[in-house]
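Missing here: one protein chain of the complex. Every other protein chain is in place.
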Amino acid sequence: MTRRSETLFALAGAVLILVLAYAVPWLRFVLTIALAKGLAVLGILLLLRAGQVSFGHALYLALAAYTVAFGAVLVPEALLLLPAAALLAGIVGLLIGLFVVRYREIFFGMLNLALSMVFYSVLEKFYALTHGADGIRLPPVTVLGRPLAGETGEWTVLGIALVLALACGALVRVALASPLGEALAGIKTRETRLDFMGVSPKRVLLAAYVASAVMAGFAGAIIALTTRHVTPALSYWTTSGELVFIAILGGAGSVLGPFLGAAAYELTRVYAAATFANAWQLVLGLVLLAVIVFAPGGIWGMITSRRRAA
Amino acid sequence: MTALLSAKGLRLAFGGLKAADGIDLDVEAGEFLAIIGPNGAGKTTFINMTTGYLKPQGGTIAFEGKPILGLSPRRIVGLGVARSFQLPQLFTEHTVLQNVALAVAAREGVWSVLTPLLRPRFRDEAAELIARFGLTRITDVRADALNEGARKLVDIAMAVALRPRLLLMDEPTSGVAAAEKMAIVETLVRVLREAGVTAVFVEHDMEVVGRFADRVAVWGQGRIAALGSPSRILNDPEVQRTVIGIAPNGGAHAAA
Amino acid sequence: MAGTGRDGVVTRREALIGAGAAGASLLMPGRSAWAQGAAKPAEIKVGIATYLSGPASVFGVPGRQTAEMLFDEINAAGGIAGVKVRPIFVDEGPGVDHVVGEYRRLVQSEGVHLIFAAISSADCIACAPLSDELKRPTLLWDCGTQRIFEDNRYSYAFRTQANATPEILAALLYLLKVKPDFKSIAVINQDYAWGRDSWDIFRTAMNTLKPGVKVAAELFPRFGATDFSTEITRVLALRPDVVLSTSWGGDLDALIRQASDRKLFERATFVMPLAESSLQRVGKALPAGHIVGARGDHWFLHPSPADPERLKRFSDTYKAKYNAWPIYPCFHMAQAVSAMKAGIEKAVAAKGGGWPTDAELASAFKGLEFPSPTASVRIREDGQGLENQLIGTTLHSDKYPFPVLTDMIVFPAESVTTPVGQKSADWLKTLTPDMVAKLPQAQAFKS
């Protein structure tokens, strides 16, 4: 698919989100969460390009969400909290990245999982500070000095999420076609060759890893601003699994995939939960299975193959 | 004048097998040096040690007078030593153009994220290089769809794109159809001569060796058994018995 | 989700149609809060957040079953103020962000009139502010944390049961009464907020009422742990007089069985404020003589119910329908349903038969007193419910294949609940030992 049609598709999607959010008020919340998760999955997509799967990116999600929750006590300004949370996620991503980029495949995935589970335990352990599984409620937050609350607040967060999604999507789109992005894809197929071309695959992967941590950080901050309540469950391994699930559901072929996947995932879950409250997991599992077996390119793959056929 | 590449007393054993047992070799700037010998003699090991993939247990290697022993492959490439592979190492999900362009980009530094890999400068240089190797018609073919001969050439083109001063090639013509072989080697030599690249290549085809090598080194059990001009070496009865004997008609080498 | 076209691939059009059909029911606009008022609804829709997946579904599913049973009963009797009721269940299993989303959907799409939320304290803490934001009356039906009404004030959220403070304090008072001379205690709690919070309450009150008790070990095995042999070995070696565990569900079952297998019950008196919910499952693996609570005055063999017929009907119907005696989440659900009924009827009466707005309904819950299966519960002005607490000692009887309770004490709600405007942590430090002397008489098991 050409760059132009992808751009058009993205803009059409953004308009659709706004229309839906206007027409169906309760969807504002769901769509904001979907956009946030899409942002985090965009980072997963970067790592998937290198053939690596992280089962621990919920760590950055939770880290940023807690940063917002704790930071809001000191500085209740969302436009400062958001970049601060993402920055912190990036810094921690750099430190952890220096360690994990030495590993590949299952070891890479498992180390990420282990570290996120350690963080989960820490959140539970420092219970006097974090209230453990009960989580903490965000204090009132402002945007440009105005309180972030009520319907205006919901629109504001949705708007921020949408702008971030478009910006990060465009940036990742450009970066993937750049030498660095193509070298990243080279890690998947022939990592050693990169070394023999004078390029350090570890550093290339580290760059992608830090970027993915930053995007997961944005996602976590938006989730915190939307749900207004953060719990350690954000860093549990199933949350990380969910991100990978969304990546495959949406399709790894385009930066639109994560957002399509996240929207489909959230809506399927809400719909399944509303229809089969005690078997929604089963429905999600069947959907995932069907996508993998019949449409390995994910939703994005379905759309493009249809276009090609037409 | 010092040699471009100078190896002294290289030793490396895998268990009981001595892959390098005191190798001394100087490669002069501008020459084409062929390495021949039976399988298991340690020819590829020499390339692997020179390019930093294997670390010798003893000895020294210097490139342009600077010791390179213990440096990573990445650092050695940075100094101007590139290599190609016996089994082509291509980015299988990329096209030929992207593969070569990525090598061009690697030379220039890959740390730009806002401009595409196939920016005009990289694309033109890669396309030109591909044309010189006579591969223009497969420019946009994905690397995993190529035949062995084409893969081999793309593999070498990627090494050449790094603009090395020394190029080490591991069996550049194995797998290439016999009918095309000479033409391809002609191209290769022309390209390398134009670029002023010194070359060391492992080769089993004595016709290729005879036609293109300035010097020939014969490997045997981790040592250099003989070293000299092609005419002298290829006519040496001992070499004929041990090396050429097991590579009849040049090319398809029997199992050792 | 969508039909499959040729080649087994979902075509775009089909996918869109499928998604559209699937989405249609969800895209229905919700009932807006202000447009509603005098008009009597066709039915009263109640959103109920409960655990339908994960370990806490051992409470969530009985809660759901009770709701279904009682909603049917109400409808069979003509509904509330002539209007039928319909429950809409949502699963707490996926976590807070899911529940918060579902809360909005229930209000803005389903247009529910009331919400029952939730079992998890985290979900309650997140939903209570939403109730004010979306102005929908919300009954907190089962969560334990005392923080909700001590840290904040809400106009639309009410709790139809007690909270952790009275539930744990009652167990401690009972222990002080029946085993006043214990010297040391060990705790084995689940490693999450409830396990930590409940130990904090217990320890604070214990240090006030009986200073100098030695805490032999504080063990917090992982939530969902299945193997407690290390913890049990340690406690066996330390020989404390009392072992406290506020664990529940599979964790508590496993702990009781493993402690029983290794004779720990013979060496120490166990205090288990939530064990009423495990009695029927662990059966006589749990020996006689240990202290058991039920998070309220719930027990299907309650010694002094206000309305014995009501309790018997509730317990027998549940038993006949689901083949088990009701456990505390069933009672908590019954209280929420009863509060809903009483609240709506009060609001309708206040309007002289007209239908109340959301705000009018919410204000009806303030100060509401409604019957529970065993007694009655009053909602204080801060929204907190005042519920009695029943604690007893296990006894093996031939009539039941599991331990029953004897020497039961029913603690009056006012005596064990933190007063309005005070924080539990502070209030517990003001307790005086004479409160143990003033406890009501224990009542024995009557077969």
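Note that the chains are named A, B and C in the order they appear, and that numbering of residues resets to 1 at the start of each chain.
Methods note: a contact is a pair of C-beta atoms (placed from the backbone, for glycine too) under 8 Å apart; a residue touches a chain by one contact, two chains touch by 3 or more.
By definition in this document, contacts and distances are computed from a predicted model.
Report the protein name recorded by UniProt for the chain absent from the figure; options are "NADH-quinone oxidoreductase subunit L", "Cytochrome c oxidase cbb3-type subunit 1", "ABC transporter permease" or "4Fe-4S dicluster domain-containing protein".
"ABC transporter permease"
One chain is left out of this view; which of A:Leu61, A:Val92, A:Val244 or A:Ala263 touches it in the full complex?
Missing-chain contact among the listed residues: A:Val244.
Of the residues A:Leu27, A:Val92 or A:Leu111, which one touches the chain left out of the display?
Residue touching the chain left out of view: A:Leu111.
Go through chain A and note every residue touching the omitted chain.
The list for chain A reads 48, 51, 53, 99, 102-103, 105-107, 109-111, 113-115, 117-118, 121, 124-125, 191-192, 237-238, 241, 244-245, 248, 278-282, 284-286, 288-289, 292-293, 296.
Tell me which stretches of chain C touch the chain missing from the display.
On the chain C side, contact with the omitted chain comes from 53-55, 57-58, 60-61, 191, 217-222, 224, 226-227, 229-231, 233-234, 236-237, 239, 249-251, 253-254, 257-258, 261-263, 281, 285, 324.
The working rule: only the chains that are shown with their structure count from here on.
Looking at which chains touch which, would you call it a line, ring, star, complete or other?
line
By CA centroid distance, what chain is farthest from chain C?
B
Taking each chain's centre as the average of its Cα atoms, which is closest to the average over all protein Cα atoms shown?
Central chain is A.
Once every inter-chain C-beta contact is counted, which two chains account for the most?
Max contact pairs: A-C.
Which whole number of Å gives the spacing of the CA centres of chain A and chain B?
Inter-chain centre distance comes to 44 Å.
Just the number, please: Cα centre separation of chain B and chain C in whole Å.
The mean C-alpha positions of chain B and chain C differ by 74 Å.
Which chain C residues touch at least two other chains?
Residues of chain C touching two or more partner chains: there are none.
Do you know which chain A residues sit against two or more other chains?
Nothing qualifies.
Would you tell me which residues of chain C are touching chain A in their complex?
Touch list, chain C to chain A: 1, 4, 8-12, 15, 19, 22-23, 25-27, 29-30, 52-53, 61, 89-91, 94-98, 100-102, 104-105, 107-109, 120-122, 125-126, 129, 133, 145, 147, 191-194, 196-197, 223.
Given the complex with chain B, which residues does chain A contribute to the contact?
By the definition above, chain A touches chain B via 174-175, 177-183, 185-186, 188-190, 192-200, 204.
What residues of chain B sit close enough to touch chain A in their complex?
Residue positions touching the partner: 51, 72-74, 77-78, 82-83, 89-94, 98, 102-103, 105-107, 110-118, 122, 158-159, 162.
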